[in-house]
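Of the protein chains in this complex, all but one are displayed in their positions.
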Amino acid sequence: MIKFRSVGFGYQGAESPIISRASFALNAGEFALVCGPTGSGKSTLLKLMNGLAPHFTGGELSGTILIDGKDVTGHKPHELAELVGYVNQQPEGSFVADTVGEELAYGLEQLGFSPAEMELRIARHAELVGIAQLLEQPLASLSGGQQQRVAIAAAMAAGQRVLVLDEPTSALDASSAAELVALLAKLAKEQGITVLLAEHRLERVLEHIDSVIVVNGDSSVVKSAPREAFKDYRLLPPVVELSQRLKLEPLALSIEEAKRGIATPLAFSKRPNQVIGKQTLAVEKLTVKYGNNVAISEVSLNARAGEVVALMGANGSGKSTMLWAIQGSGARSGGTISRPETTLVPQRAADLLFLNTLAEELAESDKFNEVEQGQTAKLFLELSNRTDPKQHPRDLSAGQQLALVLAVQLVKGTPLILLDEPTRGLDYEAKRHLVAAIRLMQENGRTVLVASHDIEFVAQIANRVYVLEEGKIATQGTTEEILGATGLMPTQIAQIANQPGLLLAEQIGDREN
Amino acid sequence: MPLNPFRASALHPATWWFLGLGLATIASLEVSWLPEVLVIFAAIVLMLTCRENAPWSKSVRFYLWLGAFVVGVRLLFRIIFNSGSTDSAVAFSLVELNLGGVHLLGQVSWLTLEAAATDGLRLAAIIISIGMANTLANPKRLLKSTPGALYEVATAMTVAINLAPQLIESLQRVRKARALRGRSQGISSLNSIVIPALEDSIEQSLGLAASMDARGFGRRGSLTKTQLIATRTLSLGGILLIAFATYFLLATQSQMLAIAFMVSGIIALTLTIRIASTRNLRTRYRRQKPGIKDFSVIGITLTTVVLVVIL
Partner (left out) sequence: MTVKTSLYSKLVISFTAIASLAMFAWPLIIQTTSVDENRFAQTAFIVLMPLMLVLVLAEFAAGDLDSKQLAVLGVLIALNAVVRVLGAGTSGIETAFFLIIVGAYIFGSGFGFLLGTGSLFVSALLMGGVGPWLPFQMMAAGLLGLVAGLLPKSNKRWLELTLLVSFAIIGSFAYGALMTMWNWPFLAGVGTDISYSPGAGIGPNLARFFKYESLTGGLLWDTGRAITTSVLILLTAPALLATLKRAAGRAGIRR
C-alpha cells in the first residue's frame, strides 16, 4: 500500500537531514507504530505521507513515495486527500465545522461528492466508529475520546485507504485511549485500512500493532516486528523496561504477558523516601469559589523542605486551581496559606516565552532576576541537551521549552516550586531529564509541589501524594501507599509484581545472565 | 427540533438581509417623518422579538444609540450652524454669532427643524434597518452561502470570527502566566503578552489550515481560456461601468444614463462571479435552502418597496 524508496528529508538551515535513505513498505490492513525520541522526525515521517511535509513544514524531499501504486512524491496535501486521511494530536484544533455531521461532510464537500452520496457515507462511517447517535451534536459538547472518533471518521469518509495519526491519544485518559487504539486495530483488520500511528506512550498500543517503524535521532528509519524492535530500544514503558532488565525471552509487551512470564516475588531495592527538612508550606482549609461554583473546598495540605508532594486527580478536580491559589495570583475565597517565596511553572510553559531566540530569553532572565550573566544558561544546560542558542523558542521541542521555562523560573532560587502538569507532551527521554532535575531540587532542600496525572512520573519523584476529587481531598498518603500494589492508582510494575514497596522498574537491578 | 417561527434562525440569513435592505430602501425613498418612524419601529420590534443568544445579537443598543445620535447631531448642526433662515414661523431665536465668516446660531424656524429631524430620522431608519439584519442574521451561515468565487475570502473571515474569542482567552491566559515570570515594565510588557498569544494563534491556525488542506481544501478546477478572458473582461468592465456611473452621477444631469451604467455594472458583476465560481468543485452538505417562510418575507418586502416607489 505504501512504499518508501530511499526517501530523504531535511529542514532548511539544518546541518544534517532528519530522515535519510528510508526504504520500507506497508501492506494493506497493516497497523504500524511509528516511534522514536521527540524531534527525531516521527511527525515529519507521517507528514510525508500526504504532502504536509514539505508543503506545510518547508524543507527538501528526495527519493520516491508510492501510495496505492501512485507516485505521490512532492504532491500537495489537497491532491492526496482521497488517498490519505490525517488525524492530528488535538482534534479540537483541527475541527472546521460546528456539528459532528458537518465535520464529517467537510472533506466530502471539498472533494465534490453528491449530497446523496454524502449522506450515505456519513451514516456508514459514523456507524463504523460508533458515533452514529451524535451526528447532530455540536462538536464542543463531545468528550475528548468522542472528538477523536469524529476526527477519524472524517479522515476516512471519502474512502481513504491509509490513515495517519499523530499522537491521537495524547489528550485522552487511559481508558478512552485504549478504546481508541482498539478501534484503529479493528479498522485495520476488518476494513483493510493501513494505519500509521505515532505514539510515545507505547504501553497504550503495544498489544495491537503489527509492525514498528523506529525513527532514530540519527536520521535512520528502520521497520521491524515489535518484539525485535524493542530488544535494545531505550525509550520504553515500564513493562518492557522490566522485561529487559529481567532479560525475559520473548519480551513481554503488556501487563498480562508480564504477569504470566515473570516469577514473583522479585528482589528489589527500597525507594528512598525520607524527608528531614522543616515544614515550609502550610495550607489550612483553602476554599476557592467562582460564583456559586466551588472549585476547592476546605483543602489542607503541607510540605517540608526537600520534599516532593504530588497533587493527583482527574481533569477538573482542582489541581491547577490549588497551585494558582498557593502561588497567590489565583482566586482564594477562604482559608490560610503560609508559604515562602514561590515560583510556578504553568501548564503551557511556552506562554512565558516572548523573545526571538533562545539566547535572548536566557539573557533577559539573567538581567531581570539580577543574577550573574550565564546563570540561566547554565541551569538550562543541566535540564536539557545542548541546542543552538539562535533557535526560536517556539521551534524548540516541548521538552526543551519546558527546560527553558524551568531554568528561567528556577534561577530565582525560591524555596518553593510549583509545577503544573509538567509532563504534558514529553517523551520518556525528556521525562528522564525532568525527573533528574526535580531530584536535584530536592537535594538542594527545596520543596516541590507538582500537579500531575502521570502515575509513573509521580512514582519516580514524589514522597507523598494527595488525591483530589471534585475540589476535596479524596485520600492522601505516602507514594507507596497511593501508587503501590494495594493503592488507589498502582503503577504498572506494582500491578505486575504485586509486592508492597515495589513501584518502579529501576528498583530492580539488571539481572545477570 | 421545531424552530420557533419568531426566532432569527427560522429564516435564512440572506432573507434577513433582504428584509433589512428593503426597509432601508423604503426609508431612503420616503420624504416625511412618519414613514421613517414606522420603519424604525418595525425594525426595533423585529430585533427585540427575534434575536437569539449570539455575539452578533448583542449590538441592538449600539444601533439604537447611533440612530438617536444621528438625529441629535443633525438637529444640533442645524441650530448651531443655522444661516439665519427667515422663511417661516420662528421656533426660537438665539444670539447670532459670526466666527470667521461662519454664521452661528440666530433664528431657527419650525420648518428648518422639521427638515433636519426628517433627514436625521431617515438616516436613523437606514442604520437601524441594517442593524436589524446584522443582529438577526448568523454571519457564519451567511458566509457559507457565499458564491464559489469568494469562497476563500469567506473562509478567511469565518476563521477570523471563530478565532477572535479564542484569542481573547489566550491573551488573558498569557497575561496571567506572564505575571509568574515577574513583571517587566513598558514596551516589553505589551509585547510579552501580545507575542505569545499571536504565536499561539498562528500555530493553531496553521494547524487548522493543514487539517483543511489534508481534507481537500484548495482543490480548484481551472478555467478554460475563453472563460478566463470572459471573467477578466467582465470584471474590468464591471469596474469601468461603475466608474462611468459615478462620473455621470457627478458631472451631468443624466440620471437615466447613470442608472443604465449601474445596472449593466451589476450584471457584469453577477456574470463574473458566476463564471469564476465554476472553478469551485465543492458540493454542499444539507445546504440550507430558502423555504416558504423566506419566500413570503421576500415577497412582502418586494411588494412594499414597489408600492412605495409607485405611490
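The letters A and B name the chains in turn, as written, and every chain counts its residues from 1.
One rule holds for everything that comes next: a contact is a pair of C-beta atoms (placed from the backbone, for glycine too) under 8 Å apart; a residue touches a chain by one contact, two chains touch by 3 or more.
Note that the structure is predicted; figures quoted are calculated from it, not measured.
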Of B:Val90, B:Leu150, B:Ala179 or B:Val305, the one touching the omitted chain in the full complex: B:Leu150
Touch criterion as defined above, residue of B:Ala10, B:Leu113, B:Ala179 or B:Leu269 at the omitted chain: B:Leu269
Hidden partner chain, touching residue among B:Ala14, B:Val90, B:Leu113 or B:Ile239: B:Ile239
Residue ranges of subunit B at the interface with the undisplayed chain: 24, 28, 55-56, 58-59, 62-63, 66, 70, 73-74, 77-78, 81-83, 101-103, 116, 119, 123, 126-127, 130-131, 133-135, 139, 149-150, 152-153, 155-161, 163-164, 167-168, 171, 187, 190-191, 194-195, 198-199, 201-202, 205-206, 208-210, 212-213, 217-218, 220, 232, 235-236, 238-240, 242-243, 245-247, 249-253, 255, 258, 262, 265-266, 269, 272-273, 276, 279
Absent chain, residues of subunit A that touch it: 55-56, 58, 78, 354, 356, 392, 394
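Basically, only the chains that are shown with their structure count from here on.
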Whole-Å separation of chain centres (CA-atom averages), subunit A against subunit B: 46
Residue ranges of subunit A touching subunit B (in the complex, touch as defined): 50, 52, 55-56, 76-82, 84-86, 88, 90, 93-96, 98, 101-102, 105-115, 118, 122, 154-155, 158, 327, 329, 343-346, 348, 350-354, 368-369, 394, 408-409, 412
Complex contact set, residues of subunit B against subunit A: 140, 173-174, 176-182, 184, 188, 191-193, 195-196, 199-200, 203-204, 206-219, 281-287
